[in-house]
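Please read through the structure below; I'll follow up with questions.
What follows is an incomplete set of chains from the complex, kept in their original frame.
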Amino acid sequence: MNMLEVDGLGHTYKGKDGSHTAIDGLDFTVGAGELVCVVGPSGCGKSTLLRTIAGLIRPSRGTVSLHGTKVDGVPRDLAVVFQDYSRSLFPWLSVTRNVEFPLRSLSRTEREARAVEALAAVGLAAAGKKYPWQLSGGMQQRVAIARALAYRPSLLLMDEPFASVDAQTRFELEDLLLRIRREQDTTVLLVTHDIDESVYLGDRVLVLSKSPATVVAHLDVPLGPVRDQIGTRASEDFVELRAKVAGLLQGGPVSVR
Amino acid sequence: MNRFTRTAQRWVVFVAAVALWELVTQLAEASGAAMSFFFPPPSEIALTAKDLWFSSAFGKHIVPGVGRMLGGWALAGVIGVAFGILLGRSRHAMAYLGAVFNFLRSIPPPLLVPFFVAAVGTTNMQFPTIVFGAIWPVLLNTVDGARGVDATKVETARVFRLSRTQWTLGVVLPSALPKVFAGLRLSLSIALILMVISELVGSANGIGNQLVRAQRDYEPTAMWAWIVLLGVLGYLFNTVLLALERRALAWQPRHSLETQALATGG
Amino acid sequence: GLLGGDDTTSSSGSTGSTGGVEKAKVKVGVLPVVDVAPFYRAIEQGYFKEQGLDVEPVVMASGAASIAAVLSGDVDIAFSSYPAPLLAQSKKIAEFKIVADALTAKPGHIVVVAPPNSPLKKPTDAPGKKIAITARNTMTDLAPMSVLKTQGVDYTQVEWREMSFAEMIPAMERGEVDGAVVVEPWVTTAMKKLGAVPVFDGASGPTAEMPMSGYVAIGGSGKFATTSPNTVAAFQRALAKAQAEATDRTKVEPMFVKYAKIDQETAQLVTIATYSTSLEANRIQRVANLMSEFGVIKGNLDVSTMIPSSTSNK
Amino acid sequence: MSGAPRVPASLIGLAGFFAIWEVASRTDLVPGYYLRPPSVVLPKMVTLLGDPAFVRAVVATLVATLLALVIAVLIAVPAGLVLGSVPPVRRAVMTLVEFLRPIPSVALIPLALLTFGTGPDTKITLAVYGALWPILFNTMYALDEVDPLHVETARAFGTGRLGLLRRVALPSAAPFVLTGVRLSFAIALAVVISTELFSGGTIGLGQVVNVASGGGFNMDTVLAGTVLAGLVGYGANAGLEWLHRRAFAWSQPRGDAE
């Protein structure tokens, strides 16, 4: 069964001076345990899409269904890594407390264990006692990732989660995500600007058009469940898919650069 | 900057102001200026103050009033924060209660005396008067702070389906806290002022009662001594509150403009 | 030259000539009380105009505020209950001159009342009871204390509670105080609203016919009372004319309603005290003596020094 | 307290308040002759508003309040900007300020009468003194909360100290300063009315109430004055809120789903 079903979804932001249609008539589904990458031009409506799925904004048109029931309000068992990661951390809580914050149903020790584990996974084992504003941009972003992972959601929405980390860390985090997805069978919807990343991570890649976003293509990525940074990226399939996505994004014929 | 220069900085203007006050009043007295009777020099006030404050007046006039004032202020703080968060985060609460609160807030406390006299009586009205007057700065500032919670943080909280308490105490309150403290500091002095005003009616003791009696009995030195006492009390309570604030807001990257100034030497 | 000509001008002024006033425009600080009813009548009837005065009433909130206003020179003459200016004079704040006497207590004007079920039924009940007054060291506590003292009651054991007249009535109803010292129109009001009963009269025995209030000005070099004797005399003449007419209820009742905001019904019931037509130092001296007796004034105060030399009343 | 300007809801709230008062007064839960019910007070207020003398008094009170508020803003906002951004000055001045703040203006009335006379100067001066603090404190605290990155951005583009205050600190502090102004309006109104009430001398709502309460049970007039003061403050607050919404649309809360 489909975990997530998006049906005729559209959203228009209303303002005093005119309204702005961010997304329009989006249709797609995501199966349970799938990892779908979303790519699209800047400002096309990817963040808006994630927000509607998370139930944070009520779409102007269409529906989002989770497990067959229509989303109305924030669904359970959901975690989001926001694009604006620095603002999504609570400045009055230390890094560890930030990660522990959503885990209120757990016992204290379990909470701590989860936080320590998640922070170690993103390479921030030593930063637990610091406050968010004492961290670099990339470190803050990793705290936000650690918080989402520690929550162990069944649906994980990530909005450009690796934008601010260096290449090396990015690779490690990508592999971390793949591993966790395998282990916990998490469904992931991940927005990225890195075409390579979308192909490397995704079971499928959803290509969106310019604003208002519509679905341009829905590509399957037949690279198998286990991937590795060097082998996979060097494979012919990978290079071909990458070029395909890039071409779709440019809106022109597929060209390899 | 070392401790000493900081302390010196803290007191230099105060000391200069008192010195100037002394000088002006002494000169006025020496020249026999018309109103000098009502403006005694601070040295004289200090002598009277010593006798007044540390006599039996302490237990009789200072302690009960100050106790009421602190209690009233604390209650006002709790109510103000609670309603502030409610009104700041709930459109409905604001729609229904906002008007009533704005109406009540605008009634000058002395005009409210009839209500309190009617409701709790002449002798018991001090406490409600203090609470009623001291609520507003906390309430309004909390509303402001609660409404100002950053949008991304609101969304983060909603995504993780925080419980109501966690949302209120863990997100809204901390982000409103700096503004709450601004309100609490304003309320503190208002509570002290209302303590004085409320002691004008129906009471046989209290600083306000003594102050007005000194005024009526043409004892300006005593009157000034009571006024100075209010200043001293205000300063002391404020200092304690500031220490509390520093602890509660320790997480803040202290203070943006100040650190900027220090980091760059100007 | 001004000081030298004082007496002659004032005597010529007292013959009724209006040409001699030094200051035609006079501001008078008054309170919204029954004591000043004749003053308003004098304005309404043009008695001040007759004397060449243009009198502007400035309504103050309390005797103390009135005194402060006259001290600062903001008003030329201030109405006040006597204790305040006498006390101020005894502290040598300024040279207070009593320009005119306003009201003298008559039985029923200042009364200690108690609600019907109060334990305070007679003067001897007073010790240990809570009694409402407007403020300490005013007529509202001095007069009853004096009465109690002469009756041999221990007045020091009374617990005085300070509040406004308006608050005394609900306070009595709630039993927060056992009684209250009220002056007209509140005596009438308390009886009407609460069924309050008089316990004893504040103006009886030692305080019978006690002067309650008057009009004061400031003297001394350059001050109104000294520089404008003719004006003072003119003021006295005009006010005296109205005070003399005040024995006629119909002439003061409208003033009660209009200026003291007493409702028509109550106004018809209030006891009207005596409006003095003369200014006698020895009568007012009784107030000073009363204040000395209870330690409000330290030492003795000679009220005769406070009567301006140009006084037209004998 | 700005929010959805839903008139019906706000009226329901106010109506509820008056209803409770009416019932309390009618059932003699409180002495009804003393706390007159709104059904008596509100008509009385309307009657009084037809009396030119009363209207003059209300206008005098309002003008004094507004004048005091404007003066307080002109003093407190610049002072708050300086105190909030120059730590040594802040340290030096705050001690004195903390001594002065808790002194009630009511206690200063006699001294003010002696110094400024019975004219409107007294009440305006005292009202300025009372209204300064909320604006000053909210300005200072708002400066503490200015985003450091805004400051860094402006500085990186060569903005000087004054420019920083005017172009970054002031706009980002402005919404909270306006909240301070809303607090201050009520305080200025309270001080003006209290001064009229306790000192007299000038015409105003406070004096009307004082005169009324001196002459027996004119509690209807007293309460009408009280309600009117509340309405005046309510109106002023609504105006300031409207200003807030207009001027600071950028600071409106976001992130709540409708």
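By written order: A, B, C and D. Residues from 1 in each chain.
Throughout what follows, a contact is a pair of C-beta atoms (placed from the backbone, for glycine too) under 8 Å apart; a residue touches a chain by one contact, two chains touch by 3 or more.
Predicted, not measured: the structure shown is a model, and the values here were computed from it.
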item	value
Protein chain stoichiometry for the whole structure, using the labels that appear	A x2, B x1, C x1, D x1
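The criterion applied here is as follows: only the chains that are shown with their structure count from here on.
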item	value
Selected interface, A-B versus B-D, where C-beta contact pairs are more numerous	B-D
Chain A and chain D: spacing of chain centres that average the CA atoms, whole Å	49
Interchain centroid distance [CA atoms averaged], chain C/chain D, Å	37
Shared-contact residues (touching 2 or more other chains) in chain B	35, 114, 117-118, 150-153, 155, 158, 200, 212, 215, 252-253
Junction residues of chain A, two or more chains touched	55-56
Contacting residues of chain C [partner chain B, same complex]	64, 71-72, 84, 87-88, 91, 93, 132, 135-137, 159-164, 166-167, 170-171, 174, 176-177, 296
Contacting residues of chain B [partner chain D, same complex]	6, 9-14, 17, 35, 38-39, 87, 91-92, 94-112, 114-115, 117-119, 136-137, 139-141, 143-144, 147-155, 158, 178-179, 181-182, 185-186, 188-189, 192-193, 196-197, 200, 208, 211-212, 215, 223, 226-227, 230-235, 238-239, 252-253, 255-262
Touching residues on chain B, where the partner in the complex is chain A	150-153, 155-156, 158-163, 166, 170-171, 174-175, 177, 251-253
